[in-house]
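I'd like to ask some things about the structure below.
And now, subunit A:
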Amino acid sequence: QDAPWWPFTAEDWTSGEAVPIEYEPTETPTKKWKLCAVYPHIKDSWWIAVNYGQVSEAQRQGAELTIFEAGGYTNLNQQISQFDDCVALGADAILVSVISEAGLANQIEEATNNGTVIVGVGNPIFEAKVTSKIFTDQELMGFTGGQLVREMFGEDPARVVQFPGPQGAGWAESSAAGFRRAVEGSEIEILEDKYGDTGKSVQLRLVEDALQAHDDVDLLYGVAVMAEVAVTAVDEAGLADDTQIVSWYSNQGMIDGVKNGTISGTVTQYPVAIGRIGVDLAIRALEGREHAKEVHPVPLAVTAENVGDIDLTRAFAVPGFQPTFKVD
Partner candidate 1 sequence: MTDQKSPLIELRAVTKKFPGVIALKDIDFDLKKGETHVLLGENGAGKSTLINILAGSFPPNAGSYLINGVAAKGLTPHKARLSGISPVFQEFSLAPELTVMQNMFLGREIRRLGVLDNAAMKVRAEEVLSELGFEINTEIKVGELSRARQQMVEIAKALLQDVQVLILDEPTASLTDSEAEKLFELVERLKTDGCGIIYVSHRMAEIRKIGDRVTVLRDGRKIGTVTCADTSDADMIEMMTGRKVDTLFPKVVQKPGKEAMRVEKLTSSCGGVKNVSLTMRHGEIVGIAGLVGSGKSEIARLIFGLESIATGAIFLAAKTEIRNPSPRKMLRNGICYLPSDRVGEGLAMDRPIRENATIAALDTEKFNLRGLMRRKNERDAANKVADRFSLRPLDIERRVEALSGGNRQKVMLARGILRDVEVFLFDEPTVGVDVGAKAQIYHIINELVENGAAVLLISSELPEITNLCNRTYVMRLGEIVGELLGDEVTENNVLNAIFDDHTRMKPDAQVPA
Partner candidate 2 sequence: MLFALILLSLVEPRFLRQANLINVLRGTGFLVLIACGQMLVLIVGGFDLSVGAVVALSSVVSALTMAGLGADGAMSVWTIIAFGFAAGIGAGLVVGLLNGLCVTYLKVSPFMVTLGTMSIAAGVALYISAGAPVYGLPEEFTRIFGRYRFADLPIIVYTAAAAAAVLWLMMNKTVFGLYVYAIGGDPAAARNSGVSASAVLISCYAICGMLAGLTGLLLTARIGSGEATLGSTLMLESIAASVIGGVSLRGGVGRVENVVLGALILVLVTNAMNLMRVDSKIQTIVIGIVLILAVAVDAWRQRIRGRRAA
């Protein structure tokens, strides 16, 4: 097994406000626990990273892990069924990356009452009664991105088009809200929020049209997919040196983009670590050891300056990693 991933700098919100901690996993568990995880989907590098984290941690701690993916944010019904299937499979703990917290609230509550350990992973869980949870709130990430943008432009005015992601998926709206909160009262003007699925062709069309619909746009801000395709579009529109691109979460493409300067900045929050810690929290709970109730990794704004010294093994799956659906 490769080098230990801990200690990991994070915030413990058990008490209700942030307490900086260096997270370390529990020592090897007493038995082979049965874990089960449900994902919205495993179709982008963010969830693949979480998947990698969970899988490798499960292997490290010798746990059994079964993973279901609902196939997209539109398939809440599917996820609920998969959650039930987890219970039916007799999992000791279920790691939920919710499509919609409200949507799974009943299942979660029921399962907790039946003594199943439930750990929320990746996507925010606010009210629902879970054993423990680790996530970064998209609102916070949007906010971090916003602050980054603020620094970039200082006091100068800037015209921004925002591409938060699919309408109706709560996380898109939250990130947008976060961004607005950050640029509040600055010279930064949000021309338009252009919602759309995070497919590349869709985002590309949005960007192209946006560049036509507005003159001298200074910044395209939004989902990573948009940032990736925007590079081409901006270049084609001959705006390469007037229009900048920032995304509020990152994938490999973003980091490369920041390195070669096509992308001005992005935000990362270590999805691999989120996956690992999720598994560890579950096992701690099962082992009956004390554990944090709520952990947040600290989102980090990445720019050309600091891109060199971030630990990518905590942000991305190792190259060539295949999404894995079970660990025995």
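As a selection rule, all candidates are chains of the complex that A comes from, given by their letters.
Definition applied: contacts are C-beta pairs under 8 Å (C-beta built on N, C-alpha and C of every residue); 3 or more make two chains touch, one makes a residue touch a chain; residues count from 1.
If you're wondering where the values come from, they're calculated on a predicted model, not measured in any experiment.
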Of all the listed options 1 or 2, subunit A is touched in this complex by number 2
Which residues of subunit A touch candidate 2 in their complex?
42-45, 47-48, 167, 192-202, 204-206, 208-214, 228-229, 232, 236-237, 251-253, 321-323
